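The other protein chains are all here in position, but one chain of the complex has been omitted.
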Amino acid sequence: MLYREAGDFKTTYVADNQTFPLKLDRIGFWVTMAVAWLVIPFVINDYWASSLLVPFLIYAIAAIGLNILTGYCGQVSLGTGGFMAVGAYACYKLMTSFPDVNIMIHIVLAGGITAMVGAAFGLPSLRIKGFYLAVATLAAQFFLVWLFNKVSWFYNYSASGQISAPERLVAGVAVTGPSTPAWAQYLICLFFVTVCAIIARNLTRGTLGRSWMAIRDMDIAAEIIGVNPLKAKLTAFAVSSFFVGIAGALFFAVYLGAVEVGEAFGIQKSFLVLFMIIIGGLGSIFGSFAGAAFLVLLPVALKWIGVDVMGWPTDLVAHFQLVIVGALIMFFLIKEPHGLAQLWRLAKEKLRLWPFPH
Amino acid sequence: MTDQNPPEGLVSVPHLLARNVQLYGNKPAYREKEFGIWQSWTWAETADEVEALALGLLDLGVNVGDHVAVIGRNRPALYWSMVAVQSVGAVPVPLYQDAVVEEMTYVLENCGARFAIAGDQEQVDKIIEAQETVHGIDHVIYYDTRGMRKYDHSEITSFTDIQNEGRAAKARLSKELNTRRDALGYDDTCVMLYTSGTTGRPKGVVLSNRNVIETSKNSSEFDHLSAGEETLAYLPMAWVGDFIFSIGQAYWSAFCVNCPESAETMNADLREIGPTYFFAPPAIFEGHLTQVMIRMEDASRFKRWMFSYFMEHAKTVGPRLLDGKPVGFKDRMLHRIGKYMVYGPLKNRLGMSRVRVGYTAGEAIGPELFDFYRSLGINLKQLYGQTEATVFITQQPDGEVRSDTVGVPSPGVELKIADNGEVFYRSPGTFVEYYQNPESTASTKDPEGWVATGDAGFIEETSGHLRIIDRIKDVSKMADGSMFAPKYIENKLKFYPNILEAVVFGASRDRCTAFINIDLTAVGNWAERNNIAYSSYQELSQHPQVLDTVLAHVNAVNESVSQDEMLAACQIHRFLVLHKELDADDGEMTRTRKVRRAVIAEKFNDLIDALYDGSDTIYTETEVTYEDGRKGKIKATLDIRDATVIAKTQVAA
Amino acid sequence: MNEAVMDKNAPYVTEDGRQIGGVMMDLRDITLRFGGVEAIKAISFDIREGEIRAIIGPNGAGKSSMLNVISGFYKPQEGEVYFRGQKRPPMKPYQVARQGVARTFQNIALFQGMSVLDNVMTGRMGHIKSNMLAQAIWAGKAQREENENREAVERIIDFLEIQAIRKTPVGRLPYGLKKRVELARALAAEPDLLLLDEPMAGMNVEEKEDMSRFILDVNDEFGTTIALIEHDMGVVMDLSDRVVVMDYGRKIGDGTPDEVRNNQEVIDAYLGVAHD
Partner (left out) sequence: MSADFLYGIEVVINGLMAGVLYALVALGFVLIYKASGIFNYAQGVMALFSALTLAGIMSGQVPFAHLINAIFGTDIHYFGWNVPVLAAIILTLIVMVIFAWCVQRFVFRHLVGQEPIILFMATIGLAYFLEGVGDLMWGSDIKTLNVGLPQGGSRFVEDATAGLGGDDFFGFFIDKLDMVATVVAIILVAGLIAFSQYTKQGRAMRAVADDHQAALSVGISLNFIWVLVWSLAGLVALVAGIMWGAKSGVQFSLSLIALKALPVLMLGGFTSIPGAIVGGLIIGVGEKLFEYLIGAPYLGGATENWFAYVLALLFLVFRPQGLFGERIIERV
């Protein structure tokens, strides 16, 4: 209905496999970018930053990461929380050991370190498949959390066992530490989201992405036609962990400021991110955003309805949240395994075919 | 013959090409969907592709005046071939790609082609087979190399090889090429096109540069065609229309010609390109409409309601808006909404969002059909023309478009109506002659250059528009002397989506009867929805419910015909639905899907007798040709139905 | 003896103008076991440059296992595989693929979640040189490579006449087309040796004709050597230059279609085998 495709033809391969082949989508994309970069920073306040936007952006990165591993390469991981922890602690150690180096670099390095850890834990995936692997990744989850708990070197022997981010500046503005302005928090996260999303998109639409999907859809056939499973799986684990690591670093340094590994990066976190990609849509970058947005918004919305409107006790609402999330997961797996992204795709298809049904 | 001088020395297509290179060197001239994207060639690139080929042809020994056959689906390379052939002073002769070997043999023999440029292996094979009887062909050039490896290449060469040889020989031959190009005169032959004559063998119509260029110039100016237009070249290259649209006008106005990837991607490609200048015979528009209706059937109730509501509204408002007539505010607003909800999306799906000028011709087009597209806001117009006129005789100016006329005389065209009602014309586009056929030339074109169209028609005093009744030879008298215009009735019948073809008989008989061909897409779909099982076209065609539906249509037509006292006698008394589709391969139709009345009458005489002797079923056997050329027989017993005829009102004519 | 060896490798041209070269792949005394079961018993045969080689036999004769051995998916317990005169060291299937051996599968093994185009593109894996970083930036080398591969793939798509379904998800395709897409994926690798596991299983006559035409065209246009398993005797006899007949893991016949057709043991083996 909205789409006018006549005359929107492609004369080069570059144009043909661009991310948004339809003109309208291109426009939509640029509008979104403009709003995100040029409008929101000026209107954002602490509440919006801390309760919605910043967590959304950070989880989006994590979700993209996990989606690459699970959605694109078909390797389910329950260790996301653990890998986020790696990113966080790596970032913390770097920040404290090299105070003069720019925080941005620290965050990227943290991602790199996580990538290595991730690849290491990915090694078993060559032998183990399906949920065997899923359970195996629990090992990473529990082991890493325990590690950061027990080995006090990681939290610089602080009495509380917590790590807390010292203030660091980017271009003269604090992006970590207590005195960080909301818009700075937001912008740094937005920056990383943008970069990560672009990288993810490029990787997934290219050769590497195809080798991942081949492994996901039919690993044996994939290997026989020339996909190197070792390379495919390890790169998937590495890239995925890289993003997750960055998310962890931001989550700690920019968002929370101080974390205790057990509660910030526990197994619950792993599930949260997994749910994001299930609801958002496996194998879709857009889905990662949608899922993150949904699960960040849901509790806020529920709290608003339950506590502020209905005046229920908070714990009750929290319980409801569990029920709803659980139900949603099952619902999506039954009705629409490809999640919100697929719904979006279908809606778009309808609009393109309008007024025809098919 | 009008004696204008060529506009600023553009005496031939190659000259136009040269001009376009100067003015629009970097604008796209050709696009072809190949390997997944639209491969593009600018005018400059086109020019040296053409030149390379031309040099290659010289190298091959093509002489001035030689005939070079060009056969294949619409591809830039083949268009270049025609221009290249012209550049070396030879005459391109495009042939119908779906012609069977016999037809091709005849044409090759008739034009005495020394060279042939073929699109692919299929065409090459046909040429080789034809050569068993025709020995004129010295050399065959093929474009698509697929499957050609094993052929003996002594007399067969690939397009690219020829071009390479040409490029290699440039130093040696370019001088010769230039002299030949400069030698081209305004009255030299530009192209030779074979008319798919509705009767007898095809005739080679010789068109001069003057014909083509004058016509292209006039018609381009008539519709203000600019270098910005986009067209889709998908109609047979051998058809004069395609030659004028894709070469004449394209080179005159320097607009871009787009070639689809393959037959089955045609619609998708149309959608992608979104042409601004579009021609299609009524059959195609009808096909689209049928598709639209069928697909809307499955739509949700709301959508169906919305669709019908806005289409209704558009019928009243759309055409008025197109013709720039005043429209009330409320209607204007409603139309806006409709444009957003229905018209726009629909045009988009049909690939006609950008159509600025659309033409249809060749057959009368049903008013419903015509209005449907008009009311969508597509500027669809009718033109009346023929090969001998280099297409244009009359066409409809913007703002004066109606389904029942074919418009006013095109610029430079003079019309006159003979006493027997036949339409004559004279124009700069009037053809030179029928190749090696002086007598038919003489019988068609008198010394003053007036050409008989073979159509009966009259000019409306009020609007000055021409109206065509029928082929003059098909208009005849019935036994009681009243006028019999079968085509007129047939068209009325064919306006119903369920009816694909109709053939009406009644010349010098006491009453009219008809053969009907049902439209398999429409009827088949209807059968599906009413879960009526059928195994074959034949079975479906004889299904009682189908016959009832057809009967209803026939009655309706009789109803409307009875209004017109001139033709009231042409009401159909009895009809039957044919057990096979009329088919060009069986010689029942021309390649342009015009019915060959005589052939049919002769072939199915048993059925005709049955129609008149009052029997209500008839058993028959018919020979058919399958796609692969094999022949077979189909047997069937056909029901014959009686239609209700409205008693002729007593009038003195 | 020496002579025998010599004419064994002497190139020749078949009556329909096919250039047959020397031995490309030589399988020597291959024995394959699953647990106790012997799927293949000491089989030897060779495949020559440019020929169309058929492997036939009743169900469970071990044909597919043989193909799996050639494509390196099964590791035979005994015997050697010689490829282009070299003894093939134990290697992973994807390495075999990159040596120029591509294949299709008995029951279609397309990547359901991807479009036809992407499926065929995966066939190009062996031709990728750009690294991950380049791909992440999606510019320069990676981009160029992507386009080159796309073009190569598009030529295959054009060759197999599947332009119309280029962007359709393979899940939605009818069976016959899926088979064709799988062939396209194999061809995209530009293999020297193409293995087809029952390319025409479950096809109607028309589809079979198309497929046969494509197989011949492939061999003709690209000079690809082809080894295929097929049940339809007619097809096998028409297409292939030489036929290996297997039964219960043993080789019971090897030669031109005519030789095989008149081989008593083969006839016996086929008596009462339903599908032939």
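Letters are used for the chains, namely A, B and C, taken in the order the chains are written, and counting of residues starts over at 1 for each.
Everything that follows uses one rule, which is that a residue touches a chain if its C-beta (ideal position, glycine included) is under 8 Å from a C-beta of that chain, and two chains touch if they have at least 3 such contacts.
These numbers come from a predicted model, not from an experiment.
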*Please pick, from A:136, A:170, A:258 or A:297, the residue that touches the omitted chain in the full complex.*
A:136
_Touching the absent chain when the full complex is considered, from A:224, A:239 or A:340_ = A:224
*Sites on chain A contacted by the missing partner chain, in the whole complex*: 74, 76, 123-124, 127-132, 134-136, 138-139, 142-143, 145-146, 149-151, 220-221, 224, 267, 271, 274-275, 278, 310, 312-313, 315-316, 318-330, 333-334, 337
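One rule holds in what follows: only the chains that are shown with their structure count from here on.
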*asked:* What's the contact topology between the chains, one of line, ring, star, complete, other?
replied: complete
*Name the chain whose C-alpha centroid is most distant from the C-alpha centroid of chain C.*
B
*Specify the chain with the shortest distance from its C-alpha centroid to the centroid of every protein C-alpha atom present.*
B
*What whole-number Å value describes the gap between the mean CA coordinates of chain A and chain C?*
42
*Two or more partner chains touched - positions in chain C*: 150-151
*By residue number and range, which residues of chain A touch two or more other chains?*
13, 16
*Name, in rising order, each residue of chain A that touches chain B in their complex.*
1, 3-13, 15-16, 353-358
*chain A - residues contacting chain C, complex*: 13-14, 16-17, 199, 202-203, 206-208, 210-211, 213-214, 216-218, 220-229, 235, 239, 283
*Can you check the complex and tell me which residues of chain C touch chain B?*
17, 117, 150-151, 154-155, 157-159, 161, 163-164, 166, 217, 220-221
